[in-house]
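Data first, discussion second: the structure below is written as structure tokens.
Removed: one protein chain of the complex. Kept in place: all other protein chains.
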Amino acid sequence: MKRKICVVITARPSYARIRSALYAIQSHPNLELQLIISGSALLTKFGSAIDFIREDGFSPDAEIYHMVDGETLLSSAKSTGLAVIELSSELEKMKPDAVITIADRFETLATAIAASYLNIPVIHIQGGEVTGSIDEKVRHAVTKLSDIHLVSTQKAYERVISMGENPSSVYITGCPSIDIAKEVLENPDMDFDPFDKYKGVGNTFDVASDYLIVMQHPITTEHYLSNEQTLQTLSAIKSLNIPTFWFWPNPDAGSAGISKELRRFREYEGHSNIHFVINMTPKDFLKLALSSSCIIGNSSVAIRECSFLGIPAVNIGNRQFGRERGNNVIDTNHDASTIIQSIKTQLNRTDIASEHLYGDGYAGEKIADILATCELRIQKTLLL
Amino acid sequence: MKRKICVVITARPSYARIRSALYAIQSHPNLELQLIISGSALLTKFGSAIDFIREDGFSPDAEIYHMVDGETLLSSAKSTGLAVIELSSELEKMKPDAVITIADRFETLATAIAASYLNIPVIHIQGGEVTGSIDEKVRHAVTKLSDIHLVSTQKAYERVISMGENPSSVYITGCPSIDIAKEVLENPDMDFDPFDKYKGVGNTFDVASDYLIVMQHPITTEHYLSNEQTLQTLSAIKSLNIPTFWFWPNPDAGSAGISKELRRFREYEGHSNIHFVINMTPKDFLKLALSSSCIIGNSSVAIRECSFLGIPAVNIGNRQFGRERGNNVIDTNHDASTIIQSIKTQLNRTDIASEHLYGDGYAGEKIADILATCELRIQKTLLL
Amino acid sequence: MKRKICVVITARPSYARIRSALYAIQSHPNLELQLIISGSALLTKFGSAIDFIREDGFSPDAEIYHMVDGETLLSSAKSTGLAVIELSSELEKMKPDAVITIADRFETLATAIAASYLNIPVIHIQGGEVTGSIDEKVRHAVTKLSDIHLVSTQKAYERVISMGENPSSVYITGCPSIDIAKEVLENPDMDFDPFDKYKGVGNTFDVASDYLIVMQHPITTEHYLSNEQTLQTLSAIKSLNIPTFWFWPNPDAGSAGISKELRRFREYEGHSNIHFVINMTPKDFLKLALSSSCIIGNSSVAIRECSFLGIPAVNIGNRQFGRERGNNVIDTNHDASTIIQSIKTQLNRTDIASEHLYGDGYAGEKIADILATCELRIQKTLLL
Partner (left out) sequence: MKRKICVVITARPSYARIRSALYAIQSHPNLELQLIISGSALLTKFGSAIDFIREDGFSPDAEIYHMVDGETLLSSAKSTGLAVIELSSELEKMKPDAVITIADRFETLATAIAASYLNIPVIHIQGGEVTGSIDEKVRHAVTKLSDIHLVSTQKAYERVISMGENPSSVYITGCPSIDIAKEVLENPDMDFDPFDKYKGVGNTFDVASDYLIVMQHPITTEHYLSNEQTLQTLSAIKSLNIPTFWFWPNPDAGSAGISKELRRFREYEGHSNIHFVINMTPKDFLKLALSSSCIIGNSSVAIRECSFLGIPAVNIGNRQFGRERGNNVIDTNHDASTIIQSIKTQLNRTDIASEHLYGDGYAGEKIADILATCELRIQKTLLL
């Protein structure tokens, strides 16, 4: 009798953080994979991650639309509520033996709530890390709703236990996103034309030469600053005049403001060297990152995967506040001139090597093995 | 400019656990009370707690219906989702400076989520305690979503800080339910006829003589055992043949099973000495408890308020597992004969005095003072 | 390739109105039955119609909980909204070739909306009839959302066409509930003990002697009168002092008021001859009706099935205003003395014969044949 493991993928980045585990679960003799795709992973305007998931050979068992339009604080809250309603119906039907929820987004919390109330064991990936934004609250709340914790780092392991979780329920597996980074390091060839494959808007340029990547999301707890924060980064990139791939932001509150600013800039101050892209497959993205000169913004990918890849990163503002980082990261604030300065510093560095801070590239297999053998229970008691 | 404090009351017991604070907030010169009543507190079949709230002089600003019928695990999950949707709309309109969420129920979690996503500071009452059931997960998840923690006991204080909360955001206030217990101890006169005022079903008896109180709720994580667990307690009470007030259960998963069992018993094995009641005002209930010989079941009131009142309690099963308890409590399992034995033991005890485990009776005022002066913020970082 | 016909059953009476068609669809060589059970048909307190459906040999493909608790106008509205959300997810997955929606309740409307927006042809059973209450609005709104109309009477047929529907999409099939009545007429033996099989509360009596049946639901458009209306009927029945089966009301707004009144009456004015029952299988209910002396209240069953059975009925108030009725019905208003008078009149009648107003007992087969062959489309144009 195989254990049925239901994985709920709710967003573009969530897929990267579970992909290698999906393969490992699928091919494990004692596990059966159930796959739910929901949230922004289904939406065209966020790059339809579901298409990449299908291309990778997975067949979603259910698609759940629950994003309430608006990209405001209020719509995030309502999207969470609707996700709980819809996911609980679905999980009740699927009857998995355990549900995996990933990281720290509102859909993550919805998954944990739905499964908890249905008495299904909750397995959390990426607990115990520290950042800014609402993510910080959500991540630890999910830890408290979860029964098994698969963490990425030693520090995360210690924190989860310090919060009162039973040490026997906490495992260091590393982050599955690093597994993709390892694949990419081993086979770094950029075997696709990013302009042709991913379209996007803006001029094209020669990817054999130097280029930058920008990925900057809103910070929900300071969403009203999103426009100004975006302008500062835009101004820095424009001034540097280096070819740049700029990724549209995720659907958090403040996102509409960022997108508007980007569109306005594009239309009226267009700088011939920026190409705007919605999304790429996790692997293609890391190949693009590996060949880039520097990654700028506030995405965790700059801190996690790029520390493994050894790519310089300029991390702007509070979103990643407190997250463990390697030698590849320089932190800066939302000011065009300091951003420029930080990027210039990074472009000249020669001391950045691959670090194994978030794993060694074997997370997927470790996760599948744990899932196949760990004790699954739904009762727990604070050990404090 | 007064601080607007929004209190969300979702259930019968929540009201007792905040009532004295409501008075203190309402009369505080620097605070303005906003009151939302929702969940089972609105429903006739759970005793319409909203009527008692109005009788006490409070005027709810909003009533929110979000309970999905069924009293199953699935309907609890959906009720949580619908509560998030509805509460977020309401909070967005009310624009409070902070939101108070009480204890550890699914509606509590919904309140915390709605407020968190709207960037409204969340104040949690009764964090840091330990119990069984899904409540244990929910309570600590709410702690991680909350910005200010108003706890009842020293141990709870220590636990909340151990979980990584900033000590400057944690306050020991005692439980406001104890404030009512103090009022009742000072004025113990049973100045109402419980049969006349609260109707209910079943024969009446003389409340000047000995009587018992039973209050037994489902345990969500073992909801399928609810019927059998109820039968054991019913059998014990029948066998003891002492007049008994029996309170209908709360709306958690398993509740329909308990109610059905009670109705069946009543119809076909009716024991002339059990009177079934839905609900009482917090004060009347404690007066009834104070005059009783013993309180039986798995309600926290037996452990919290009754330790202050010095009333013997027989606590059955896992629901209160791990909760700090005083000298008044004897624990037992779901077995009729051990329940009988435990009750008999309690009826003979003479060593039970009032204990101040959950507060000294001044929680309401302390809470109002803290609310008026504490720093309100929405950003926090795990201190671990 | 069989046509997949999805039937959504939302309430106790809906089942009786489709049961024979379910059998006919299931056994038809060109049809495949998909069955969704939702709403009050799932709820213990409304008699768990789903249990009867299973006993009859059907296996529901999905169960949808969407009833928001409260039994108020507001909770009916919300239940409708939640039903649309949940049903649309389910229908999207099931991908039926057509969806059957029954009669005129809010869940009926939700089914029609969900299917319409998903471009699935909607087939409506029981359109074109006229009554009071909100049902009157809902029924005709469902007609306008529906693509195929399977009506019970010639008048209903004419009305649906007069409303602008294409005559080629309207069929007179009679009501499937009459098919059960025909079975019962042919085999009238009361082969069960109603007290033993259906429990209920209140004294038992000899069903071989005379007894009455009362079935009185709230009228949503005058829901605030429910208590008083109930009292008048209670008073009439008490005064007549004839053994009576009294059925609890459906979950419309006003229902909680009726139930409260019934419970209060039972507890404090208990009349030894009333037995309160929640629900019976459609067949058992009609057997009970066939052996009864008179059916009282405002249920459509008194007008539809009982005209076929030839059972005297006293119809009280506006709920059935405008519905075609046979010789078996006397109408009266909400006044105890006129109700008593009407019942007495009915008890003395000898002129009531079986009438085929709502069908001849072959509706199920006719429906299946139409479903197998009719043109299924989703585009329509008002023919006016």
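Should a chain be cited, it is by its letter among A, B and C, assigned in written order, with residues numbered from 1 in that chain.
We take it that contacts are C-beta pairs under 8 Å (C-beta built on N, C-alpha and C of every residue); 3 or more make two chains touch, one makes a residue touch a chain.
Worth saying up front: this structure is predicted, and the values here are computed from it rather than measured.
The residue touching the chain not shown here, chosen from A:K2, A:R54, A:K260 or A:K344, is A:K260.
The residue touching the chain not shown here, chosen from C:L118, C:L185, C:V207 or C:A336, is C:L118. Remark: the omitted chain is touched by one listed residue; of C:M94, C:A141 or C:L225 this is C:A141.
Within the complete assembly, A:Y65 is the residue of A:Y65, A:F192 or A:F321 that touches the hidden chain.
Of the residues in chain C, those that touch the hidden partner chain are 73-74, 76-78, 80-86, 88-89, 92, 106, 109-110, 112-114, 116-119, 130, 132, 134, 136-138, 140-145, 158-159, 162-164, 220-221, 223, 253, 318, 321-322, 378-382, 384. On the side of chain A, the interface with the absent chain consists of residues 42-45, 65-70, 72, 74-75, 78, 82, 199, 201, 256, 260, 263-264, 267, using the contact rule stated above.
By the touch rule set out above, chain B reaches the unshown chain at residues 62, 64, 82, 85-86, 89-90, 93.
One rule holds in what follows: only the chains that are shown with their structure count from here on.
Looking at the partners of chain B and chain C together, the chains they share are A.
Most remote from chain A, judged by the distance between CA-atom centroids, is C.
Here the C-alpha atoms of chain A line up with those of chain B after a rotation of 180°, rounded in steps of 5.
Computed centre separation for the pair chain A/chain B is 39 angstrom, with centres defined by C-alpha atoms. Looking at chain A, residues 82, 85-86, 89 sit in touch with two or more other chains.
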